[in-house]
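Worksheet: the structure to be examined is printed underneath.
One chain of protein is taken out of this complex; the other chains stay put.
Per-chain numbering from 1; labels A and B assigned in written order.
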């Protein structure tokens, strides 16, 4: 269940078999290779050099390792971009970007599609039926470095065609975008440009469509690769490694084209970059926030329709965050166990050995650049031993579902309305508050079936489509909608009949006014569970429902109709915690506030506990429970596993 | 005296007459329409479609409403900019900006002047003599989105001609700009470029001339429209709607071409964006700072030579500020009364109904997008009722004049000298301190006659021209000059004989040195009124005058010669308050420190009181006074009016 990312091309050939032997010895099963290697596979246009990769794969195979082969399209060689400079992307500022890093290509470039077809076909032909090749990874981290959205001529052409397919006639587009406003009317699709460098803000429908288009272009590009690989590599899996806290790309449609999803887990860097309270950033600087990795496990398990890998697991300090602390001792083991507890099929460390040159030389690996094993190596050894003694049952459905909408961040990027409004921050707040109560959470896209969940959390779903509405209707559990849900229709209009639009079928209320507030302006809300602080966002609701929570001026902040609730404010963690305790109990669950650094996770009958905090905690377990790992007192950064009684 | 902005093109035709009826019913008199509608009026080059506007005007006319017709030039249609891409402006970074927002044109573009002439002529011909058309608004918010200053080739050509007209010979320009410095010497006007993208900072005289030129180009462009409208619409007024806290454009010359000035009043957004102390921003987040709207009323009354409208009055949360709170209940009524108290002839709300699509969908109106009246509607109803019971005498001259110099922000933008130096902040401080003492203020441009004022405040006037000097000479009242007054001559040189330059005729002193200080470095100044803190800016003065205030080192901070005073520091509000109390009393006025949220305003014999604060205040009125509105105890956000005894 463990693997590693390996770059044979970075190391002397005489080292390869020794490396392979030690991987096997350590207990690793999978080795990812090849992504980024285009210039080595094709050093001159049309001259292919397979020898080294053949040998590398053979060496790994001989050691009993399975290979995951990456397509090398994230790094087109210099000769290729020189021959076709149109491949290079154009940024939002209108500047053609240059060769010299990675991801220097435009997803809409027809030439690059052709070149991709060529190199992926060659790769598929050569390794598609290789017995040691378990599967393929397409490209690498689509969208990294802001590359989902390109502003080149080819993207403009493609966007116009996309719009024509979507809208059929320009009149329909004009209606959908409301171009009657500010004389934005178009006469033909050829008149539409990309929405950058406008003098005033661009039309929100235009922007949203462009973000949809850009995300779909990535899926289209990925599908090109997947189809070739499926044709040449029957029976082998195809996956892609997604990123954390990244919203330019909708991963769900792309996930449908893959056998399973993978993601790259760097808890420390993500914690430094996320908009979290400063004290949490400091407290968890060496462990990562306790919900960061879990959130993505749950997200990408959904993207992979139940199946996911961690393709790159942080093994030590990374090189790319503003601050790059050393993980607390034990964290690599903890992260690995946590991934498995959340259902990961494989956890693959990035990378076997720290490379002493080029851009990522400050990124740790399982080994140091001097070939000695690094700290993480020994933690992996321990995981391997522990894994041998434990068989993992299949993960079941969680009691709580959280609806994550990949379109929502685009909507709110276009119109945040308040400077601090951040969809990820709100989603993460809901997720984290549930997890702090010891509740397992499945993340699902809007429209996914919700049967079997005792509680469904919808932090904010601006555009509610028919399918999502039906899923809410058919949900068995309590459904809590957060602010701005149903606030836009598919064309980025305020719905007729006002927000929450289609949700009015479930909740007889109208949001007649909203406001965003500066962070320093807090209000009290009060209800049966106490008094709480709220801020950043407030809504005014017109309804006959009697509110469950009230703002200081007496107006309602939380409404309920049957099993549906609507929260008309950005909640504080305390308010949300009290609310979720109540709702979870009503749903038959037993929410228990956990010590701040402790998290639990069920996998079948096994319960996992993870201590992210710097203090020992006593686990909330009945006496006599059977521990499979650790015991009832959990030291900092430790893991325990027991069987549910 | 009330009006509304209305976009018939955004709504079904069958709705128009109902809307018109309800406007009339509400008591509105004026309806602004048509700005931004070019693409609807001319959907194809040369094909005009007047039918809809004819009908809209007819419907409004039938309901007894008067129409203010906006020229649609703020939004040239896509086909126009595609035909003539040179219309598009180039920003300071050298990037040609794109269609897709608004204001996407260069004020110097000859083609755009031609197209403007064409469309405005057509509009004037069709509606200039229409009985329901009361007047015209030219374009919309000139300069919004940073569009006064364009850096295109056509602007460069026009700037060269402008310089040639101004200086006659290149030697004169070289002298005026001091191009002997750093080998900046020009041999011909053709050698001069626009002052962007220079390696080191550009020449300050060059920059100032470019800012003057850019502002004049707007006036020139506006005059083109005004002349056409005057020719085709005899007897109809022409106005333009200016913006708040916006300094790229000098509104005074432009005002001379109009019948009156208008401005767009958004107190909450302006309060969020102004450099005010954080605690004031929070205190007034839902009301606007109590001096923000008043300041602009007084400013644009001057621009309109005594006459002004509020063309767009905020009716609820707006969509464009970093934070967009809901106005406190009563504020729309308060703002309306306050505008009238300051002499507004008409207050026109923006907009009749919140539009559910496109860029401004989150901007509230008098109605919600679902056609129901919104909160502001009912406040307007109340104003209409109250207005019926009160006849407003003409506004008189205020006892205090504040000299506002539109050139000063350009001078200080070019050479702030200290990172926190901000002309608007200084002016606003002087204005606000006077208002907190219950003093009415007339804002006047430099050179305006100052007779009849008991006190003249000149927060800072860097360039003192002959006309301004004469006005100071002929002033009857006490004249207080703030720091940096007279510090530059017209060519942006330090005056021979040092600052305050020409003001030395009134104040026998020399500023021999200045300094800017970081915000954390404060000094004490002391004088007959106490000890105060000062910071940010200090000057060293050489004079035989004995100082009225001294810095801690004994040097003078305030000087007086006859009725002229010179303040050699950026004052704290406390220092300035104490000083103005003294000067106002000496001028025969009765300054009274008001509770922090209270403001008073005289209009003839009527005194208006406005409570911006969240606490009830007791009005400083003699007992027995006759209240026409409200009473002596003023609740939060309430208005009172009484007759002066």
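By our rule, contacts are C-beta pairs under 8 Å (C-beta built on N, C-alpha and C of every residue); 3 or more make two chains touch, one makes a residue touch a chain.
This structure is a prediction, so every number in the text was calculated from the model and none was measured.
> For the full complex, which residue in A:317, A:418, A:477 or A:518 touches the chain that was left out?
Touches the omitted chain: A:317.
> If the hidden chain were put back, which of A:50, A:99 or A:540 would touch it?
Counting the whole complex, the residue in contact with the absent chain is A:99.
> Quick one: which of A:282, A:449 or A:618 touches the chain that's been left out?
Hidden-chain contact among the options goes to A:282.
> Looking at B:142, B:177 or B:564, which residue reaches the missing chain?
Considering all chains, including the one not shown, the answer is B:177.
> Which of B:48, B:273, B:498 or B:561 touches the chain that is not shown?
B:498
> Using the document's contact rule, name the residues of subunit A that touch the chain not shown here.
Against the missing chain, subunit A presents residues 7, 9-10, 36-40, 43-44, 72, 75-79, 82, 89, 93, 95-104, 144-145, 147, 272, 278, 281-282, 285, 316-317, 319, 322-326, 354-362, 364, 368-370, 372, 374-375.
> Which residues does subunit B use to touch the chain missing from this display?
93-94, 177-187, 191, 193, 195-206, 415, 417-419, 491-498, 510, 512-518, 520-521, 538, 540
The working rule: only the chains that are shown with their structure count from here on.
> Where the centres are mean C-alpha positions, what is the separation of subunit A from subunit B, in Å?
It comes to 47 Å between the two C-alpha centres.
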